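Right, one structure below, let's go through it.
The chains shown are only part of the set, and none of them has been moved.
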Amino acid sequence: MLSSPLSRTTSALSQFSSCELSDALIKLSVPHGGHIPDIHSVSPGNVCSPAYTVKMVLTSDTEAPKLTGGHFVDQAKEGYVVVIDAPLEAKSAVWGGLMSAGAIARGATGVVISGNCRDIGEHRDLGFPVYSRSHSTLGQSPFTRPSEVNIPVTIQPQYSASGSLDSAGLFPAVTVNPRDWIVADQDGVVCVPQELEEQVIELAQKGRAVDELCMRDIKAGKGVQASFKLHRGK
Amino acid sequence: MLSSPLSRTTSALSQFSSCELSDALIKLSVPHGGHIPDIHSVSPGNVCSPAYTVKMVLTSDTEAPKLTGGHFVDQAKEGYVVVIDAPLEAKSAVWGGLMSAGAIARGATGVVISGNCRDIGEHRDLGFPVYSRSHSTLGQSPFTRPSEVNIPVTIQPQYSASGSLDSAGLFPAVTVNPRDWIVADQDGVVCVPQELEEQVIELAQKGRAVDELCMRDIKAGKGVQASFKLHRGK
């Protein structure tokens, strides 16, 4: 029933919240539930689109490939969301107002940044959804540079670079493949692998139906445990 | 004059801001001033209620006790605020929309989480005050589980798990005992030990009176030092 994933940029996934989709992915034994942690809504607007991936590297990294095919924003595709993996150490931004304007001109639907943005007011004025770790006054140059696009990117939690908090392997990094579905709202960002789209939709529908029954009974004072047992079976 | 702490869920502490109460606790030589750091208002609403404590552990921790007495939300008491201590490493949430609905049904007044919440929009729609470290799209399972309720919980600062920033022992962890008073507003969260309630109220009243005189004189241009000397005596 779903049309070819090669041509489609909309999905019934858009009916669900990021939390409902993580729940479905957990049921499918995806260990991280698709959750890309520590990313916040900076310029309002929900996103549900296939990923156009961009890998940024430190400019000091001369070994990493050089970007080909033109500016990374010009290579964004209509109906896609830009997903940027930036070095955790960077205090500079990898996205600004001109980038949002260029992305809108290409028909992109938003940007999700494992890194910083700047020009917050411009994104909001343009009505372009931006999700990022934090903000900066610095632009990309001379700190970072785009290296590759349309490749798998593996996004680390924010504080895991140097043996600190998240490093015990408790939370696995999330790999985003080009064309994976990205859903972002105020609770955060979820990556739904292409090949799981239909199963996730089906499970999210079931999950929502069950949660609605639970919510009704819980609001009616029947208790969380009793409501879960009745409708979730445990 | 105050009625028995065993039956009472309101306190004159509610007349004061979290900052005024920390000031009073510092005057009483409580080393951390009751301050539970790094927790932010996520769903609006101030809280001043006795604590119903909940200890979450990593699911991988099979040694920790198993929860008894039913779902932890069903065990919340009318007029109490739920205080959750969750493992610092968890990138998942320990509180969502169904939990807020269950807590409201029980008459709880809010939730303070040393950890993450999800379903932010639902808490706001329900008008239920939520304070947390951050947000996530992931639910509790399979990452964490409730272990014990109504026990003392000792809450660490956010970044102290692995020898980083807060670890030099500069900021002591705060122990919240069941029935301690929890006051939360946009400046943060304060725990007032039960046995200090009356002294804290008295000192906070005096502190406010002095601060009001200082504010009047400072606004009138009399200088901070002169105003402090006149009204605070130093």
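Here the chain labels run A and B in written order, and each chain numbers its own residues starting at 1.
Quick note on the criterion: contacts are C-beta pairs under 8 Å (C-beta built on N, C-alpha and C of every residue); 3 or more make two chains touch, one makes a residue touch a chain.
This structure is a prediction, so every number in the text was calculated from the model and none was measured.
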| item | value |
| --- | --- |
| Total identical subunits in the assembly as filed, 2 in place | 3 |
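Everything below uses one rule, namely that only the chains that are shown with their structure count from here on.
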| item | value |
| --- | --- |
| Subunit A on subunit B, rotation in degrees - Cα superposition, rounded to nearest 5 | 120 |
| Approximate Å spacing (C-alpha centroids) for the pair subunit A, subunit B | 31 |
| Footprint of subunit A on subunit B - complex, ascending | 58, 70-71, 73-74, 88-92, 96-99, 101-102, 104-105, 118-121, 134-139, 141-142, 159, 161-164 |
| Interfacial residue positions of subunit A with respect to subunit B in the complex | 17-19, 21-23, 26, 32-35, 37-38, 40, 157, 159, 163-168, 170-171, 186-190, 211, 214-215, 218-221, 223-225, 228 |
